[in-house]
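Only one protein chain is missing; all other protein chains are in place.
Per-chain numbering from 1; labels A and B assigned in written order.
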Amino acid sequence: MSDQTKTVLRRTLIAFVALYIVFLVGPTAGFDVPAIAKQIQAGPIQLIQFLIVGISNGAILAIIALGYTMVYGIIELINFAHGDLYMWGVFSSLTILSLTGTLTTNNPTHLIWGIAVALVFAVVFCASVNVVIERLAYRHLRHSGRLAPLISAIGMSFTLENLGLIWAQQSWLVPSFGTTGGASQKDYPDLLSRLFQGLGYNVNLLASTGIGLRFTIKDLLVIVIAAVLMIGLRLFIQNTTLGKAMRATAQSHDAARMMGIDIDRVISATFLIGGGLAGAAGLMDGLYNGTAWWFMGFRVGLFAFTAAVLGGIGNITGAMAGGFIIGLMASFSDGYLNARWTEAWIFAVLVLILTLKPTGLFGEQVGEKA
Amino acid sequence: MLKNNFRLGILFGIIAGLMTFIFGGWSVGIIGVLYGVGLGLALSGRLKREAPLNMARQALPLAATASAVLLVMSLLQNYVIAPAIGQSSAGSDIVIPANLAGILGGLLFTLITAALHGLPDRQEQIGKLILLAAIIVAFPFVDTFTGLFWLAQVIFALIFVILGMGLNIVVGYAGLLDLGYAAFFAIGAYTTGILSSPLHHIFLNFWLVIWIAAGMAAIFGLILGTPTLPLRGDYLAIVTLGFGEIIPVVFRNLIDVTIEEPFSCWIVPGIQRLFGGTSTLSCIYIAQHLNLTAGEQGINPIGRPSLPVLGLFTNAHPIPWYFLIIAIILMSIFLINRLRESRLGRAWMAIREDELAASQMGIDPVRTKLLAFAMGATFSGFAGAFYAAYISGIFPDVFDFSASILILCTVILGGIGNIYGVIVGGLVLINADRLFLPALKDFLTGLLKSTILPALAHNPTLQAAVAENANPILYRYLLFGLTLIIMMAVRPEGLIPNAQRRMELHEADEAPNVTATASTRN
Partner (left out) sequence: MSKRLFVLVSLVIATSMVLAACGGGGAASAKTLKIVSSLPMTGSSLTQTQTIVNAEELRLAQANNQACGGKYALSYEAWDDASAAQGQWDPAVETSNGNKAAADPSIIAYLGTFNSGAAKLSIPILDQAGPLVMISPANTYPGLTKPGYGPGEPDVYYPAGIRNYARVVTADDVQGKVDANFMSSQLGVKSVYILDDQQLYGKGVADVFEATAKSLGMTVLGHDGIDTKAADYKALMTKISTSNNGNPPDAIFVGMVIDSNATQLLKDKVAIMGDNTKVKFMGPDGIQTQAMIDGAGASVAEGIYASVAGLPFDKLTPAGQKFLTDYQAKYGKLTEPYAIYGYETMNVLLAAIESVCASGGDPSNRKAVRDAVFATKNFNGALGTWSFDANGDTSLTDMSIYQAQSGAYVAVGTFH
């Protein structure tokens, strides 16, 4: 037997044993093949529905993951506060929507303008906050190893969460927050459906097909915006001077500085863009899922960060792909396996992928630090 | 020189006084002793080295100043601050002995610590150890006598000290960033819970279970370490984070365990059915609908240790628990110091500095890394077993991501790679969360309710707004977060950094990316 055959045989054996173990213990975690087969048989169309749900959720995750991966690529910091910044994006856009009277209107023009203003405000607000955070909590730690800024970021995450809690009880600012305190979840009204109904469209684009699938205007928007942002960001990084400076800084701070690049400015710009993306994601998530909650950034941030690593740190395509994979995993696990095991399944797949491909899915394209 | 030292004395007095502002009552006694030791240590580096008695004489005016400042502030607390925050002033039966203990303790311990500096190095070290031991032994009795009830928080902080020491092996020595360390804590605790509770009617002795728990944690360290071997740096961090997220979910959900042999249960019958036959095999199973971990219900009560003279450890008497965990910590310090100086310990540090070079020198990176995970996990197994028995109940929420992060914070805050730094970090951070911040919260709440709000009575709108938004209860996360940010801003290298790392950090510009994680990614 040649070495190659041996390797193939060994790998087949390992794969077989692994599969057997999954089948053996899987039913406990909802991986019950006969039950899944029965469910697919009963409603094959559901499969496509889960796909749609997964991709839409993945798109929001992907936009947040872009912010993670940019910061990560440039100063190698797991910016734990990024998820909470996205939460601030949700609250800041909701606040502007309330102040402009958009929450209570049915007038399509008012809705469009209100949402546009809220988008601009959320992006500018989160971008500025992110720059300030970098200035206050990370800059002085740039030469203190990688763990000190990590702790600082965790501290910043707690701080932002707490301020979000306070924000959520300012009912003089947003009357719909009510009087039940800042800890409870707040309503983010479904303005997009209202807008399109007002314009006379059916919210579900596939309603006329009659096959029972839901693909709403919101799904479409979320996916399109995510795709546009990704392509735009790629072009920006590839083609502009600032983008090139970012790539150079990501490779080596010292070499970039010697080339006359102002490192501080480049890093600030990275945080600016990352924060802006978090603001945009906040508005999108608010309109798509409909909830504002002070604690919502934690889980989404964790998943977005996971997506960034899964795709390959610092890689924009990878972050998008990671976001979609996690969105799909969550959707299929909720649908076919067991909702209470979803989180475990997502991380199990993460571990599996990274074990097979230790630098993430698109990792090899990343310039490595010396 | 002397002037600077006086300033130091006044500074210590003020800091100690501010602490009494927050805690009040008997606390001035303990705070006095602690500041005394601190002042003594701070002074001994600044004073001229002379004979012990002369050292003490040199330190006396300073110590007296600090004590006086403390006394004035403590009395201020009792007669001015306490009413202002809506508490009643303590009676003279507490004030006089507490303040006497504070002043005299402060004075005495400043002098002793300063005097020790006058001894030759070796004797100074022994003297300081004896002093430390005396404080450690005396603390629980003083705490019980004064009714401060700090002991429970301190015991809890000591659990995190053990966890921190274990994580320090993985992160500090071997340089593998682990964001899911609480998983091993959970495994230790759940092993103890399952083997020593009414859940499965198994009641093994604690002294046996603690070793089984450590062993189980070590085995899982190996199992979970294996997939991470090819990973570097932050990819490793995210996989460990993944395990840290999976383990609590698993423990929460193992309430309906079904393990059935797939061939006999559905593969073969399924194929037979596909071809129109009927199933002839009977399903072979190991477990069906077994409630292994009780999920959110939690496992409780859990068996507790007992000793011949002391009898069964109970909640009513925390002192045996305190000495038990001190014993575990001493054992851990001994073992970890031995490990660190062993061949394996040096191999860890070689891997941390440069994995490629280390493997060229004949160090087996696979074995070295796996042993780091296993050894690190072992100590969390001890901590988990102690925790389960001490609380006498375990719930899956305790072991989630925030616990991993908290342990990591203690390690980094204390000074990564330095076992004594980790001990200090654990005590400072956990006591900040459990002792200091709640007391600060109560202090501020009292101030708000008894002084600020009545003062605003002329403006009801403002009063209502302040009452709603300035309530300190709402700012717990913020206070904790700011604590972390400020501590990192002030001492990014940790409270007691390891000497080597401090040197590395201070030549920062030449080596900006020397970190605990693998510094070479190639």
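Basically, a contact is a pair of C-beta atoms (placed from the backbone, for glycine too) under 8 Å apart; a residue touches a chain by one contact, two chains touch by 3 or more.
Since this is a predicted model, take the numbers as computed values, not measurements.
Novice: Looking at the whole complex, which visible chains does the left-out chain touch?
Specialist: When the full complex is considered, the omitted chain touches A, B.
Novice: Write down which of A:Gly101, A:Gly178 or A:Gly232 is the residue touching the left-out chain.
Specialist: The one listed residue touching the chain not shown is A:Gly178.
Novice: Can you tell me which of B:Leu41, B:Ala64 or B:Leu290 touches the chain that was removed from the display?
Specialist: Looking across B:Leu41, B:Ala64 or B:Leu290, the contact with the absent chain belongs to B:Ala64.
Novice: Just to verify: which one of A:Phe298, A:Phe324 or A:Phe347 makes contact with the chain not shown?
Specialist: A:Phe298
Novice: Touching the absent chain: which residues on subunit B qualify?
Specialist: Listed in rising order, the touching residues are 60-61, 64-65, 67-68, 71-72, 75, 78-79, 88-93, 95-96, 99-100, 103, 144, 147, 149, 152-153, 156, 198-199, 201, 252-253, 294-298, 300-301, 314-316, 318, 387, 390-395, 397-398, 402-403, 406, 433-434, 437-438, 441, 473-474, 476-477, 479-480.
Novice: What is the set of subunit A residues that contact the non-displayed chain in the whole complex?
Specialist: 39, 42-43, 46, 49-50, 53-54, 57, 60, 158, 165, 176-181, 183-187, 189-190, 214, 285, 289-291, 295-296, 298-300, 330-332, 334-336, 338-340, 342-343
Simple rule for what comes next: only the chains that are shown with their structure count from here on.
Novice: Within their complex, state which residues of subunit A touch subunit B.
Specialist: Listed in rising order, the residues are 20, 23-25, 27-29, 33-34, 72, 76, 78, 136-137, 140-152, 154-163, 165-166, 169-170, 182, 253-254, 302, 305-306, 309-310, 313, 340-341, 343-344, 347-348, 350-351, 354-355, 358-360, 368-370.
Novice: Which positions of subunit B touch subunit A when the two form their complex?
Specialist: Interface residues on subunit B, with respect to subunit A: 171, 177, 227, 230-232, 234-235, 237-239, 241-243, 245-246, 249-250, 252-254, 256-262, 266-267, 270, 401, 405, 408-409, 412-413, 416, 468-469, 474-478, 480-485, 487-489, 492-493, 505, 508-509, 512-517, 520-522.
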